[in-house]
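Certain chains of the assembly are absent from this excerpt, and the rest are unmoved.
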C-alpha cells in the first residue's frame, strides 16, 4: 500500500483545470527532494528533440503531457486497478537538456537515470524524440542488456544520416545494440510501416535477430496473437518498453513529427500495452509527442492514456517486488 | 405526408453555405409561431454548460450544430428514408438559459419542454452539457418513468462533486433515478470507458439494476449483438435516447470536454442509432458538442449526422402514430 | 531501369524540410523542358475548384500535396517496390486554370493532357475538385471510352445543379458517360454514402449499368471481396482510377469540402489501391484535398500516401510496356 | 421611433450565445415576409466568391458575420446613438447565388436589390467578394450614377485578368465606371497599398478623375484630414460606401483573401466610418471577410463592428428622411 503523500489530487476535490500541472497530478519530487528515496515508480520528462531529422517539437512534449494528464483519474476503467495505491509514484520533474549540444544532453540524461537507478526507482519517461531512449538505456542497461518491446512505425535502426551523423532519432536502437544495451534476440518491433529509404535497417535487424512485425502482419493477425508472440520473445528477463506515439495512426495522434498513415486505432493502442501485464519491466518511455503539430492536444491525451496503461502494468510488478529503498 | 412548409431548403435550390442557418435548414418555428401546433418532431437547442466540471463550451454547441446541419440532405443514404416527408419537423429555436444560475436554468428548460409536451411535439434536443437531460426528463417523464438507451463513455451516475454539489454533468441520471424519471430496470448504458475516480457510480448502477456495457464488451461483441440486448432491455414502452458525443472516439469527435480514447468509430456511431428503429422513442438528445475544442467543426458534423439518424428512427414511429395535434 | 535524373532527392542527403517542394521531390519538368519526352509517368497539379458547390479550397490542394509529399520516401513499406527506379517520373507542374471561367479552364486542362498524351506520358493528377476529372478524361479517352474504378462517398452522377448548371463537381461522370468517355459497364463506384438529395444519380447509374457499392456493403464484405469484384468489372482494358479523398472517413481526411462520416480508415484507404495491381491504368487522379479545412495537413499527407500507392501500381505496368518515347 | 418588432434581442434577456443567429439579432424578414415593406434599413448577405482570383472563402462570410454580430449591442459606445430605435432594421436573409455561374449570380443579385429598391429599403450588404458591389450598384444606380467612398488596399479598377476575363473581384469598379453606375469625379479610394502588377489601374483612375489616397498619404495626414477631403469629394449627392475588410491591416483582419500589410489599425477602421456622418448614403457594403483564413473569427467581429458603425451613420439620415413606405 502506497503512502498517501504519493497519491494524485482528485478532480472531486480540486477541479481538473486547477493547480500547477504535474504528471497525473502526483506530487512533484525533484532529485533533491527529501522523500525521493521513497519513490518506487518515477515519471520523468525529457524535453529534447535534437535528434529530430525533420519536424522538431517533442521538446515541448512533457509540458503538454503533464497538462493533458490532469484528465487521468485514479482507477483503470477496465481492470479496476488503482496503481497509485500499489506503489509510491511521483513526478520527478524534467531532465534539463542542452538543446544546442547532443553529446552534452545525452550525458545529462544518462546521469539523471543513473541517479534514479541508484535510488531503486523504476522510470516511466515522457520524451522527447526517440533518441531519448539511448541515453536512458545507457543508465538502465549498465549491467546487462535488456529485452525490448518497441511500438513504432519505424525501426530506428539506421546506421547514420546526412553523411555520417550517428546520433539522430532514426538510429538509437542501432547504437543500443552496438553498445550492448539491448539483447537483439529479445527485441521485437511492432507496427513498422510507411515508405522506406531502403532496407538497410531491416537487413540489420535480420542480421542480429531482431524480430520486426510490420503493420500488415499486425492487422492480419490481430492484437492478441501478435502480443502473445511479443511476450514470448522478451520472456521473463528485464525488458524495456519503448512506445513511439507514431505507432498509432495519425488520425488519432497527429501531433508527431514523422507520421505514417495506416496504423492502429486508439483502442488497439491501449490493448497492446495491457497485453504486457506481468512482464519484468525495467523501464518504459512514451516518445515523439510534438505539440506544435497538434494544437487540439488530442495526441497528448492519448499519450498520457498510454502512460497510464504502462503504469498499470508496471505498478503490480513493482508492488510484488517489495517496498522501495528507504 | 408532411406539409411542404415543414420541408428543408434543398442545396440544389439555395447553396448550402447560404441562408440563416436553422437545424437541417428547416423552418424556424419558435414557441409563439402560429404554426407551432402542427409540428410533430421539434429540434431544440439548449445552449448550456453550467454543469461542466472541467472544460466548458457546449453552450456554443447548438449554433455550431445548426451551421454543420446545412450539409445534411433530405434522404437517408442507406435506407432511402425521407423523414421530412413523413412528419412535420421544425427548428423550435433555443431554450434561453441563465448561465450564472443552475436552478433557474433547469426551471426554464423544464418549462420549455412542458410546453412542447402540451403540443404533442416529440423533441430532439441538441445540448448543452449532459446536465441538460435532467430538466428535459422532468418534463417528459412527468407521468411515468421512461426507459433509456444511453450512449456515453461515462455513466453520469455519480452522487455529487466538489464536496456535495448535486447538479453537474456527472450526476444527471443519478438524480433522474432518484426522482423517478427513469426506470432503472429499463436503462442501458453503452460504451463506458476511461479512467475512473472510483466505482461509486457503477455500484449504484448495480444496486438499482441499470445495465452498463463497457467499451471492452462493446468491441468484443460487436454492434449488432450489443444493440439487440439494448432493445430487449428497454422493450416497447416509452424510451428516451441520450447520446453523449464523447461515446465516439476523440479522433472522430475531438470537440468535447471530457474525451476518453479507445471508443467507437464514426461508422459504429451511426449504426448504433440505426439499430433503434421501431422503438417507442419519447424524446432524444445529442449532447456535449463543444466547439472551442474543435475549430474544424468535424465533431459538429458528426453530431448532426447522428441527429439525422435519430430523426430517421423517430419519424416513422411518429408518422405511424397519426397526425399531430391541430 | 529509370534514369537517375528522374530520381527523387533522398532525405538522407537533403533534409525533408529543405528545398523547393516538388511532388515526391522529383525533378520539376514543365512542358517546355528539354527532357519532357523521356518522362513516362508524370505527376500533374490541377489547382482548380470552380465546380465546387459548397466549400471551396481544392485550388490550394496541389501546393499542400507537394509540401506533404516531401515526407514520402523511395521504397514501398510493404512490397519493397521502388517505383522511381522502374520508370522515369517527374513533376510536370500545374495546369494554369482560369478561376473565373469554367469552360476556359476545362479547355486549358484538356489541352495540357492532350500534350502529355502526345508524349506518351501516363498522368497521375492531383486536384482540384472532382470536376477536374472531366477535362482530363476528354484527353485520355479521345479514342475510346475507358473503364473506371472510382473511390468516393458521392456518385458525382447528378444531372445538374442550381436550376440547370451542368458543370459542377457533382456532375463530371454524368457528362463523361454522356460524352462517351466512360464505358458505364466498366465503371464501379466504391464507398458511396451520406445523406442524399434524392435517388436521381443512382437511378441514372442503374439505367446505364454503372455498379455502385455503398459503404454499408463495403464494410460488410471487406476490402478484398469488394476489390475482387471491382477488378472483374473493369477487366483488362484501359481503366481510369479516380480517387476522391472524401472516400476516406473525415477523421482521417478532414480537409475536404463535402465530407461524409462513416467511411473507411486510412489502412483501408491504401489497401483498396494496392488491390489494383496489374490493371491497365491509363491515368489516375486524387482530388478534393482542401487545405483551408485542414491546417494540420494530415489530409494532404494521406493524399500523397495514396498517390504513392497509385504510383506503385502504375509504374510496374508502364515499365513492363517498354521504354518511354525518346 | 422604430417599431419594437424590429428591435434586436438583448443579451440581458437571452444570452448572446443562444438563438438562431441573424444579423445583429434583428428579426429575420425575407423578401416574402408580410412586414417587409416596413423595413427601412435592410441587412443583406451575399455569400459569393466566384470573382476571387486567389484564395476563395467570402461565400462563407455572411454566416460568420451573423454569428459574430450577436456580440453587438444596441447603443454606440462613443456617441450613445441607438440606431435600432431610429429606423426599422431587419435581416433580409441572403441572396442565393449560383456558385458555378457568374452571369447568373450577378443577375440574381441585381434582381434582389431591385426588389429592395422597390420597397424603399436602404441596403447594408455583407459580402461576398468585391465583385458583389457591381450587381448591387446595377440596382442602386439604375437612375443616376452614384458617388463612392471606397476603403480598400486595392483599387479594383483593373481591366481584366487571365487573358481577358472581365468580371473578377479586381475589376468591379472599372466596370461600374464604364456602365455609368459611378460618377468618377465623386469617387475616392482610401488606403491603397501593397505590391502592384503595374500602374494600369491607377492610370485609369487618373484618366477618369477618381481620387486615390494611398496608405502612405493616409498615415501621413491622419484620419481627420483625409476624411474631410473624402467628404468634399462625394458631397451631398447620393453616395455608396464600399468597405473591403482588407483596408485594415491583416493583424486586425487576417480573414481575407488578398491581405496587404502596413494598413490602418482597428481604431482607425472605425473612425473613418464615423467620419461619414451626415452624408447621403444610398447603400453600403462590407466585403471580403473570408472565414477559412481566420478560425478565431476576429475578422468577422471587426467586420460587424464596422457594419454597426455604418448603420449608425445611415440610420439618422434615413430617420430624418421620414417613415418607410407602408
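We just call them A, B, C and D in the order they show up, numbering each chain from 1.
FYI, a contact is a pair of C-beta atoms (placed from the backbone, for glycine too) under 8 Å apart; a residue touches a chain by one contact, two chains touch by 3 or more.
Fair warning: this is a prediction, and the values are worked out from it, not measured in the lab.
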Copy count for the complete homomeric assembly [4 present here]: 6
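As a convention for this text, only the chains that are shown with their structure count from here on.
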Target chain D, source chain A, minimum contact steps: 2
Repeated interface matching A-C, over half of the contact pairs identical, chosen among C-D, B-D or A-B: A-B
Magnitude of the superposing rotation for chain B and chain D (Cα, nearest 5°): 180
Sites on chain A at which at least two other chains make contact: 249, 251, 265
In the complex with chain D, residue positions of chain C that touch it: 49-53, 55-57, 59-60, 98-102, 104, 161-163, 165, 167-168, 292-293, 295
Contacting residues of chain D [partner chain B, same complex]: 13-15, 17-22, 28, 45, 47, 59-60, 62-63, 66-67, 91, 93-99, 295
Interfacial residue positions of chain A with respect to chain C in the complex: 53-55, 161-163, 192-199, 214-216, 219, 249-251, 254, 258-263, 265, 293-294
